[in-house]
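For this view, one protein chain was removed and the others were kept in their places.
Chain naming follows the written order as A and B, and within any one chain the residues start at number 1.
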Amino acid sequence: MIDALFLTLSALAIWSGWRVFRVDSMVRASFLLMVSFIAVGLIAVLLAAPYIGIATIFMMAVEMMVMALFMVMFMMNPAGLNPMVMVHQHRFAVVAGIVAFAGLTAAALLSDLPSRPVPESAEVVRALGHELLGPSMLIFETAGVTLLATMIGAVVLSARSGRYGDSDAGSVPPGLTPGGEPAGRKPDDGRGRPHHHGGQ
Amino acid sequence: MTLATVLIVAAALIGIGLYGALSQQSFVMLMMGLELMLNGAILGVMGFWAFALGGAPEGQLLAIIVMAVMAVEMAVGFALVVAVYRKRQADMTESLTTMRH
């Protein structure tokens, strides 16, 4: 029963992970990635880690939702009606992916893996809580401070007003051909901010 | 469900993720490749925790740290995408040929 569930979920995780890079719409791609995460979270639940598994689902649902938002914001083809293949160094990437898979699989199969399964009676969630706020508190708090630093850094990076004036000053879209005329909207007030909301 | 099978699934996810991270031109799709690799990493960590650590809580802690790494990667990644878009009005890796504007 557990084996069948595990196989199904693994197949789902791998298949949806693969489809991420094969579908036309980026929204579909981000939600397929979410499906992959959910499958992995459920596998973690099967592995007797209810907190980590469900927390993965929870976190990734939020993350992929944010990702889909950014997708709709940035993609040139929001609805996904046109075929979308935007790849470079494709063959190299395929080979690298296969080599990574083969290498890691070989490592997993050839090495002598230890076998010390989780005891049936273990209270894993309680143990995790005591670990987080006990012996490993420094690590946990470091992660928290890192996240705070990330927040500050993200706001600084993405803010429009920069240290040396507006961050989008003199912004010019890339040329259609290398070194060619800038594509897309022409900056009309010398500041480069596109006016696509009726002059807002 | 043994440790080896879990690790093979994790390896497949990491392989696909590496392919995505190397091949995609759009920054956001590239980040999806990175996320998929971290997904495989979480699965590998959980596999080792469940089969080889005897339930030591440090294994779960490591999974939580990987999740925090994911959140950091996403936040900084999106901030960079926004910054690049402000400068170049594009979200493709090719539009960044130089670190200056």
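Following the convention adopted for this analysis, a residue touches a chain if its C-beta (ideal position, glycine included) is under 8 Å from a C-beta of that chain, and two chains touch if they have at least 3 such contacts.
In this text, contacts and distances are computed from a predicted model.
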Per UniProt record, missing subunit out of "Formate hydrogenlyase", "2-iminoacetate synthase ThiH", "NADH-quinone oxidoreductase subunit H" or "Ectoine/hydroxyectoine ABC transporter ATP-binding protein EhuA" is "NADH-quinone oxidoreductase subunit H"
Output for the hidden chain's shown neighbours is A
Touching the hidden chain, out of A:A11, A:V72 or A:A106, is A:V72
Contact residues on subunit A toward the hidden chain run 25, 27-28, 31, 34, 50-51, 54-55, 57-58, 61-62, 64-66, 68-69, 72, 78-81, 125
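One rule holds in what follows: only the chains that are shown with their structure count from here on.
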Between the Cα centroids of subunit A and subunit B the separation in whole angstrom comes to 6
The answer for subunit A against subunit B in the complex is residues 2-3, 6, 10, 13-14, 17-18, 20-21, 26, 29-30, 33, 36-37, 40, 43-44, 46-49, 51-53, 55-56, 59, 63, 66-67, 70-71, 74-75, 86-90, 92-94, 96-98, 100-102, 104-105, 108-109, 113-119, 122, 124, 127-128, 130-132, 136, 139-140, 143, 146-147, 150-151, 153-158, 160, 167-168, 170-174, 184-185, 194
Within the complex, subunit A is touched by subunit B residues 1, 3-20, 22-26, 28-29, 31-33, 35-36, 39, 42-43, 46-47, 49-55, 57-58, 60-61, 63-65, 67-68, 70-72, 74-76, 78-83, 85-95, 101
